[in-house]
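Mind having a look at this structure? Questions to follow.
Missing here is one protein chain; the remaining ones are kept as they sit in the complex.
Lettered A and B in written order, each chain numbered from 1.
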Amino acid sequence: MNGKKGKIWEENVIIETITRLMVPFIQIYALYVMVGTEGAGGGFQGGVVFAASIVLFTVTFGISKGRKRLPESWNAALNSLGLYLYAGVGLLCIVLSLGAAQYLNYAALPLSQIMSPAHTRALMISDVVEVGIGLTVMSIFASIFFDLAWKGEGKKNKDKNKGDKEVQE
Amino acid sequence: MKPISAMALLFVVFLGALFIYVSEDIPDFGDPYSPANRYVNLHISIDVGADGLEDSLRAGVIPEELSSRIKARGFPSPSETEYSVEEVEGGWDVLIAKEELLYPEPEKYYFLKEEEEGNKLVVYRYSIPVRWEEKCEEEIGVPNMVTAGLADYRGYDTLGETTVIFTAGIAVILLLRRRGKL
Partner (left out) sequence: MIDWSFGGGIFIAKYNYWISILLMLIGFYAMIAKGNLLKKVIGLNIFQTAIILFFVSLGDATLGSWGKGVTEPIVKGTLPWAAGGIVEHGVVYANPLPHVLMLTAIVVGAATTAVALALIIRMYEEYGTIEEEEIIEKERELGV
């Protein structure tokens, strides 16, 4: 493998077509799993399935095209958005009840005057907290995968590449 | 074999022998009355010799001696908060209402049972999942007990866990961004 200067992978029509068909359905299934209230599932499970769809796309089409779908400028925003949502809801419960409720007690929001407290809790769990957890987990796992797989042009790699060429010639 | 492989094998065999030694305390597979699933014996008992004990339990009053002994062990004692006694098959349930701001509902805490030998009344303590299984639908409204436990009953732990994932991502970024790309 050191001697050839050819392509690293070949294009395969079957795998590309099937991947292009499967990725949207995997993402819809991930959103279904993320709402964990009526069946099995939860925030972590849905986030990991979503990250799996990004990994499938990247493995098939190459890392440059995969990085274009999830650009690096979105990385900082999506990483911390889930955590902001979760901790923010907790602080909101303290602020909105003027110091009478505890942190993360969802029944203290004024929404519980309109619907019953049990309904408020179910709404907050399934629509705010789980989606926040899912976003953070998805972005972190995709970022870890791209970091582990990127063959960058740092100082060490440049020296190694030069060394290979000299040995060949 | 290399010397470290032989030493590791001996160490692993010794550890296996230790695990055999403690295996009699592990509950059976599928036991519905193990301490993790149902209740734990607190070894606080009182003689059933006194006549008025059963009548007072039916009327909903717990004798002072039991309350003080429960409190001396560090558990919440029934005589200081509101409590009620219900009769179920095999014993009596004691429900205690803790002082919470928005949901002061009584929950099942202790289970009093009569043991045959020696005519004693023994106090058991319910474990927490019993309350989850019974109250999950009406307190939270989510049929899935695991999600209700993760996001509402134990929501603080989930906040810490999301922070752990976030920190792992930041650690990988700091380790692996090559020079000039961060």
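The criterion applied here is as follows: a contact is a pair of C-beta atoms (placed from the backbone, for glycine too) under 8 Å apart; a residue touches a chain by one contact, two chains touch by 3 or more.
This is a predicted model, so every value here is computed, not measured.
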Sole residue of B:46, B:61 or B:176 that reaches the chain not shown, by the stated touch rule: B:176
Which residue of B:32, B:74 or B:90 touches the chain not shown here: B:32
Missing-chain contacts mapped onto chain B: 2, 4-5, 8-9, 11-12, 15-16, 19, 23-24, 26-34, 36-37, 127-129, 132-133, 136-137, 143-146, 149-150, 154, 157-158, 161, 164-165, 167-169, 171-172, 175-176
Positions on chain A contacted by the hidden chain, ascending: 38-40, 42, 44, 137, 144, 147-148, 156-157
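Please note the rule applied: only the chains that are shown with their structure count from here on.
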Distance from the mean Cα position of chain B to that of chain A, given in whole angstrom: 34
Residue ranges of chain B touching chain A (in the complex, touch as defined): 101-103, 138-144, 146-148, 150-152, 155-156, 158-159, 162-163, 165-166, 168-169, 172-173, 176-181
Sites on chain A touched by chain B in the complex: 36-43, 79-80, 82-83, 86-87, 90, 100-108, 117-119, 121-122, 125-126, 129-130, 132-133, 136-137, 139-140, 143-144, 147-148, 150, 152-155, 157
